[in-house]
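Here the complex is missing a single protein chain, while all its other protein chains stay put.
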Amino acid sequence: MPQWLQSVVDYVTKSNNTPGWYADPVASAIWALIYIILIFTGVSIAVIAMNWLERKILAHMQVRLGPMRVGPHGLLQPIADALKLLIKEDIMPDQADKVVFWLAPVTIVITAFTVYIVIPFGPTHAVTDMNIGLLFMLGVSSIGVLGIIMAGWASNSHYPLMGSLRSSAQMVSYEIAMGMAVVSAVLMTSFKGGGNFFRQIYGTGGASVGTLSMIGIVRAQEAQQTWFLFKFFPLGLIAFFIFAVAMVAETNRAPFDLPEAESELVAGFHTEYSGFRWSLFFLAEYAAMIAVSSIAVTLWLGGWMRPFASLHGPNVEIPNYWSGGAIDLAFALVPALTFFVLALFAFIGTVRMPKHRAFRVQTIGLAGFALALGFIGLVLLEPHVRDRVQDIFWFSLKVAVFMYMYIWYRGTFPRYRFDQLMHLGWKFMIPTGIAVLILTAALGLGS
Amino acid sequence: MTMKKLLRKVLLLDLLQGLSLTFRYQDPKEIYTEQYPLQRPEVAERYRGAPRLNVNPDTNETLCIACDLCALACPEHLIVVTSERNEKTRRKELTTFTYDLSRCMFCGLCEDACPTDALELTQDFELANYTREGAIWDRQTLEQGPQPTVYKK
Amino acid sequence: MSEILKSEQSASSVKHLELEATPSPAYLDSDELILNMGPQHPSTHGVLRVILKLDGEKVMGTECVIGYLHRGVEKIAEHRTYAMFNPYVDRMDYVAAVSNGLGYCEAVEKLLNIEAPPRAQHIRVILAELNRLASHMLWLGTHALDIGAITPLFYTFRDREEILKIFEKYCGARLTTHAFRIGGCLYETYEGFEDECRNFVKFVRPKIDEYETLLTTNRIWVERTKGVGYISGDDCKAMGVTGPVLRASGVKWDIRKAQPYSGYQNFDFDIPVGTNGDTYDRYLVRIAEMRQSLRIIEQAVEKLPEGPVMAKVPKVVKPAVGEVYHGIESPKGELGYFIVSDGSTQPYRIRVRPPSFVNLQALDMMVRGALVADVVAVIGTIDIVLGEVDR
């Protein structure tokens, strides 16, 4: 058996490996590749699911039904949409800058997906664990703005240009506040508990050190036995709040959707785009939403950890009040239960489907969907799967909460005006961010 | 008062109120949408929809006396009535009656003008048509009502 | 015309737009950007085209190009009898068709020197106030949509639907109602009309509170609307602006009180007046007006007298030679009809004074120096209907 294959086998059988930390480079590459494919598929599915969920949830908030025709309860609507977009005529304005017009959506999509390289869906579920993971994420996601600017400029049209100008100004004002919030979270990784723990794992000496590694940040929260959201209450909360606002602005979603404000700029930076190219923007927007939510989850909500997780080290396991046999098992069963509940909802939907000839196919389809959900739930009951997939479940659940919030904001709030957004960013969020950073540092002096 | 305002602002109460309202509305009971072809809307009794030329149910003769009042009352002049004098009965008899639905604004003035209740705007509201000519209804269509093509899978 | 327009304020304070006007030095003197907003634009409420002269996002000047929806309604009137023209007025301000019809019918009645019987007048008031509610609801939904809140639109449309149902039951049409005839109402109320009106009032009161929950105190809404699109009461008078826009600027002028028609003097209601003359005040004034309309509906339903709904009107309406102006308070402002009769069955000339058209003139004053986003908000707050602007 060649060495790399051995490492792959090791990886599957032992669950305590850190991504990207294999002795054999080929094994690392293969595993990275597999994870890239998994994540790409997963994110694409998540985007499709988000598309459907956004329509449904928004519709229900607005006393509407939402899509109902394509598939049971419109479940196949995103696929119908995707097909429509793919076969739609792809128009490029005559006076557009051809190269840049082509490059813009590609840039946005690439950056939106590159970010996922460092997102830890679990202690072992990541493409790689970069030393500068967080920095890398923020950097790459800031390139996405470049794509928006290119799109707006290349369209050679007034509304897109204004959209992209707004976008760049928005980015400049929010990236800083976001950075301040992030730095305060990074600072927290070096505090009590965390430092010793890192010495154990990474073998670094000297004073307690923080980390920029995404996995390291979650490990620090584990080591300190708290989510950073609750650390130095309410400092962590405020930092999280700043990030939560900034991330909405960063992804151009309501109430900060100025670059594409449809009532002012028609469609903003992608006014002139259609068909496949437009769908790339759409894909990238949702991928970016999931990505920044993942940052927020990693930094403040304990990443993949289940609530009240105990401390897992390479060689240590320190249980806390909320862990131990029965409670661990209860938490481990939650993923399967969630799927069963979803399956139940789908089943109720099946039963309540109109008893009409035209709906027979749809009823069968929904029943099939319910069965599939139930089957996934059953698979999740299997102990091996359960142990390996739990982390991903908790991570996805937390991200899903953020996704819901995005939709919720969109359904509730009016849109900020351009100057008010800048005002909020520069005069409120950045000073607050700096203050939180200083206070965090001061409080952390003792540890 | 100002303290209260400040607290409201800091605790984002104004935003949370709105959020809770939209959250509450997610209850499926609140959904207002009608699933149109399945749920037929109940149109009011006085609804002014597709025109109909009434016939006497017993004799199957038209009620229209070709008095042309509806054509005169119509603001859009879209009704054309032609008649012929029946030499036997010495009465005007209706020959053709065209009603151009594409120009109709369903004001109901023709209905009001009709002395014999022959012309009536019914509760039928599905008036879509594939051609412009299809929107011009002749006497037969007006008496029988539109016969929409039924498509089968 | 109305007293208010004869006020001491001359039109001199109104600055006419010159697109070549020099930009104020306080701003970046970059190249000007001429932006054609509309006629196809999601928030110009139809086919209004606004040419914006921008410096960055700041508006240096605007010019409205109208007429994309011109159908020559006033000209059509010259070739229709008085009764035949009645359905056309519904199609001017199509979201407040009842008010249009009311104004027209009353104007012709004034010309004929007849008056609708009291029962008809009460029915007219109920329907007109319901229509005011419907119009304001539609305004609120679309205005909020312009500012980016998409949800109120659906709530207001849901509640407006109840009004339209009453319309449909009463006169057989939902939008372009053709509810009234010269001399009164064609239709007697249907069975359960009073109860439905009462239930509607009960149903809609909490709903208005809901709209307010979403918007009135919401900091984003307040920031987006407070101080935006300011216009002073004097400027309003100079421009001939009427309706909620005028009242929000602190001028207490409502034709329902000042020159009562259709028995409005019999009802007890207040005229909400704003102080700041900005978009937020116009929003508050309209919300308050919705509540006042509910009050009027309640009273009118309680006091609904018995009797005929149609006055004695000759079969062929043939007024004597003369002219008449009659203005009513439509949801958008003073809606006036000026009718010249040459003694024939057809009017010699009808001139409509549409509130939207006149109010739209104030757009430039309101948005100069504001941002593009404010233009959208101000177009929404003026509450224009292009069918009425272009006629």
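Letters are used for the chains, namely A, B and C, taken in the order the chains are written, and counting of residues starts over at 1 for each.
Heads up, the rule we're going with is that contacts are C-beta pairs under 8 Å (C-beta built on N, C-alpha and C of every residue); 3 or more make two chains touch, one makes a residue touch a chain.
Note that in this section contacts and distances are computed from a predicted model.
A chain of this complex does not appear here, and its UniProt-recorded name among "Pimeloyl-CoA dehydrogenase small subunit", "Heme exporter protein C", "NADH-quinone oxidoreductase subunit J" or "Peptide ABC transporter permease" is "NADH-quinone oxidoreductase subunit J". Touching the chain that is not shown, out of A:44, A:131, A:226 or A:338: A:131 (per the contact rule at the top).
The chain that is not drawn here is touched, among residues A:150, A:299, A:422 or A:437, by A:150.
Although one chain is not drawn, its touching partners on subunit A can still be listed: residues 25-26, 28-29, 97, 99-100, 103, 130-132, 135-136, 138-140, 142-143, 145-146, 149-150, 152-153, 161, 164-165, 168-169, 171-172, 175, 202, 204, 209, 212.
One rule holds for everything that comes next: only the chains that are shown with their structure count from here on.
Each chain gets a centre from the mean of its Cα atoms; for subunit A and subunit B, those two points are 50 Å apart. Subunit B and subunit C, compared by their mean Cα positions, are separated by 26 Å.
Separating the centre of subunit A from that of subunit C, both taken as means of CA atoms, is a distance of 47 Å. Shown for subunit B are the residues that touch two or more other chains, namely 15, 18, 21-22, 32. Within subunit C, residues 151, 154, 158, 214-215, 218, 220 each touch two or more of the remaining chains.
Those residues of subunit B that touch subunit C in the shared complex are 8-9, 14-15, 17-18, 21-22, 32, 43-48, 73-75, 105-109, 112, 121. On the side of subunit A, the complex with subunit B involves touching residues 57, 60-65, 68, 354, 356, 408, 411-413. Contact residues of subunit C toward subunit A in the complex are 33, 35-36, 41-43, 57, 144-151, 153-155, 158, 214-215, 218, 220-221, 223-224, 371-374, 376.
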